[in-house]
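The complex appears here without one of its protein chains, the remainder shown in place.
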Amino acid sequence: MGDLAGELDDLVARLYPICRSITGDGVRRTLAIIGEHVPLQVHEVPSGTKVLDWEVPDEWNIADAYLADGDGRRLVDFAACNLHVLNYSVPIDVELSLDELRPHLFSLPDQPDRIPYRTSYYDRNWGLCLPDRQLRSLPEGRYRVRIDSTLQPGHLTYGEVVVPGRTQDEILVSSHICHPSLCDDNLSGIAVSVALARRLLDGPPPRHTVRFLYAPGTIGAITWLARNRETAGRIVHGLTLTCLGDDHPFTYKRTVGGTAAIDRAAAHVLAHDAVDNQVIDFFPYGYDERQYNSPGFRLPVGSLMRGRHGQFPEYHTSGDDLSFVSGARMAHSLDVLAAIIAVVDADRRLVNTEPYGEPQLGRRGLYGAVGGQNLPDGQLAMLWVLNLCDGEHSLLDIAERAGLPFEVVRATSALLEEHGLLIAPVG
Amino acid sequence: MGDLAGELDDLVARLYPICRSITGDGVRRTLAIIGEHVPLQVHEVPSGTKVLDWEVPDEWNIADAYLADGDGRRLVDFAACNLHVLNYSVPIDVELSLDELRPHLFSLPDQPDRIPYRTSYYDRNWGLCLPDRQLRSLPEGRYRVRIDSTLQPGHLTYGEVVVPGRTQDEILVSSHICHPSLCDDNLSGIAVSVALARRLLDGPPPRHTVRFLYAPGTIGAITWLARNRETAGRIVHGLTLTCLGDDHPFTYKRTVGGTAAIDRAAAHVLAHDAVDNQVIDFFPYGYDERQYNSPGFRLPVGSLMRGRHGQFPEYHTSGDDLSFVSGARMAHSLDVLAAIIAVVDADRRLVNTEPYGEPQLGRRGLYGAVGGQNLPDGQLAMLWVLNLCDGEHSLLDIAERAGLPFEVVRATSALLEEHGLLIAPVG
Partner (left out) sequence: MGDLAGELDDLVARLYPICRSITGDGVRRTLAIIGEHVPLQVHEVPSGTKVLDWEVPDEWNIADAYLADGDGRRLVDFAACNLHVLNYSVPIDVELSLDELRPHLFSLPDQPDRIPYRTSYYDRNWGLCLPDRQLRSLPEGRYRVRIDSTLQPGHLTYGEVVVPGRTQDEILVSSHICHPSLCDDNLSGIAVSVALARRLLDGPPPRHTVRFLYAPGTIGAITWLARNRETAGRIVHGLTLTCLGDDHPFTYKRTVGGTAAIDRAAAHVLAHDAVDNQVIDFFPYGYDERQYNSPGFRLPVGSLMRGRHGQFPEYHTSGDDLSFVSGARMAHSLDVLAAIIAVVDADRRLVNTEPYGEPQLGRRGLYGAVGGQNLPDGQLAMLWVLNLCDGEHSLLDIAERAGLPFEVVRATSALLEEHGLLIAPVG
């Protein structure tokens, strides 16, 4: 765990300085670093490609940006923090008065020392983001703004890692990669996702194929859905990951249906791990769970996070920096995530082969010999599994009904399967 | 609202002195006054007509009634208050002792200064109602009772107003008109009903045809059902109205099924209007909702009231007089009623025409340009409507799920429909 936490911290620290957006070289550099850890397939989709109701936009890249005063002193400098530029700003080099400048300056009056994160992807615009305290101190006078960006036909880039499973049914783990220097949102989600992919690749093949998607928010998910429309139905469980490094309690946001296996698995793991958590209903805002849960797809994709987007002051500000996340917390998030995935991967229906009365456990060595006392927990778990393995209850159903951790039910079912008392139904 | 409250007060005041019953000229005079406000179709059904399991009774009319002492002094006088006579009393002119008289005198020991309202429609009887204090002060002696009534073959009378809608599906608004000088029960219900009919007639045609029924309680509803048995199934939503002028919190009583659209609409409006209210389950007593909800019809008719029948001391006593109701409260009741009717009338299922992912709202001018901030409420409403307009959720379903007022969801859906993002499904 010490090592893992350190590796997660290292990955976040390495990705932190890169200026990402929904397209461009920042995304490519991010995917290249991910690709050092896991076998990543990178896709490039040309600008102008129709994707569902959308179109892949021109590609944005940026070399430099600043606001200078009449003396040429840089007051706001992209080189110091890439949040200073309105993401997707068109190139500009202009001198103007403070009044002319104001509509292009963004700040947070409530958090006067933090730089806000702002974007203008689909409305061509330019702007600079700065602490409100600095904005309010700007004197009248002439200013120069130079944004050395390009916005022209190119590509949208995303990456996928596929962990082959024993079946074609898929679990999707989706993380957005479009935010610039913001750690919790979403370098933490990326790092935890990469660590899970690595762990699954290094272990025995899961039952489900597990697909890890690293794509820019909204347009990336829409592009992936458009290009995989025919096969998206293979996704039987899914999660979006974000904000997994802060120190808030865990939050699980349900699928739109609210009763999917992933919803029940997440609630089960969070409850049995006794971590402080909240499970909230779906709402059609947040991250790419919006797209996966749209009425045309209705893929059962929930969302795992700690702090909720928009609910903590550091969100989408320069306060979401390296000090805001911790490797230990990301490692804990990884454990919770892995446990949820393990539940949906292992959950299945088994059938009792001796359903008439209880089978005689004693002669199979599965039962204590001296009767008349209270029953040990393990034997009660056996009785639960035998009673409910009737073809109608899955292992998770049984765990919920019996109030037992899923892992106890799974291990018990494996023991009974070994003794021939349970079988997987055909078909 | 000032005017409306005054008009409601005026209508109640005009109807108050009339001695109504389940048949007779009091009903006819009441319907004539209603007919001055709205185009009323009046029906006369002969005594002896078989109606479902019942028979239209003989018609009752009354000119005078009194109890006089040995000196001929009128102690109880119908002319002072029509509650003094047991409604449907047969004619009588008799002298008798106090002991002989007692079984025919009705009072309220718990409310010694109020006259009770009592009826004997189907058992031929006669009687007088008086304050208990007066009853207890009657000295021994001879008394004369004269009731100058007639009870003979005639008609049962009821009236209907139909507001034509764009479809034949009907909303029923039913008010009982059989009570004599009692204001809350049910001149308030009559007045609010008439005001809603007037409002709907003066506005654009609703989707549903709205039928307003003014009929005597029980036998009137049964008569209407008997005569409209074939077409009663057109009623898809309905309400009985009573006690809408008192100062108790609103009460909505559900249909027998408990989950009808009218039940959900009423609960929604009462909750979102943040008026003090209670929503109670159906029980087979009260007013004509009993008949509409009977097993042979099961019309989804709820009941809207403020004070609950039988639950306040003025109920069915001379305390339910003009001072017990107010035009302002009736006007508020009208607003609540109109909002409930508006919900069931406007509720429908629409289908998202771009169901794969979210449609790009920005290029349609439906979305704020600068991202990264929290979402305004109106845009969240759009996302809710787009996500849930999948053919399975109605606008009310969406309002309930999103925690939004129905009107916000309806207006949002209209905007999206204008932009071609929603359509009404065929058939």
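Odds and ends about this structure:
We call the chains A and B, going by the order they appear; numbering starts again at 1 in every chain.
Keep this in mind: a contact is a pair of C-beta atoms (placed from the backbone, for glycine too) under 8 Å apart; a residue touches a chain by one contact, two chains touch by 3 or more.
Here the structure is a predicted model, which means the values were calculated and not measured.
Residue B:294 is the one among B:61, B:111 or B:294 that touches the chain not shown. Listed here are the subunit B residues that touch the chain not shown: 52-54, 86-87, 106, 116-123, 125, 218, 221-222, 225-226, 229, 256, 283-285, 290-291, 293-298, 310, 316. Looking at subunit A, the residues touching the absent chain are 352, 354-360, 362-363, 369-375, 380, 383-384, 386-390, 402.
As a working rule, only the chains that are shown with their structure count from here on.
The centroid of the Cα atoms in subunit A and the matching centroid in subunit B are 54 Å apart.
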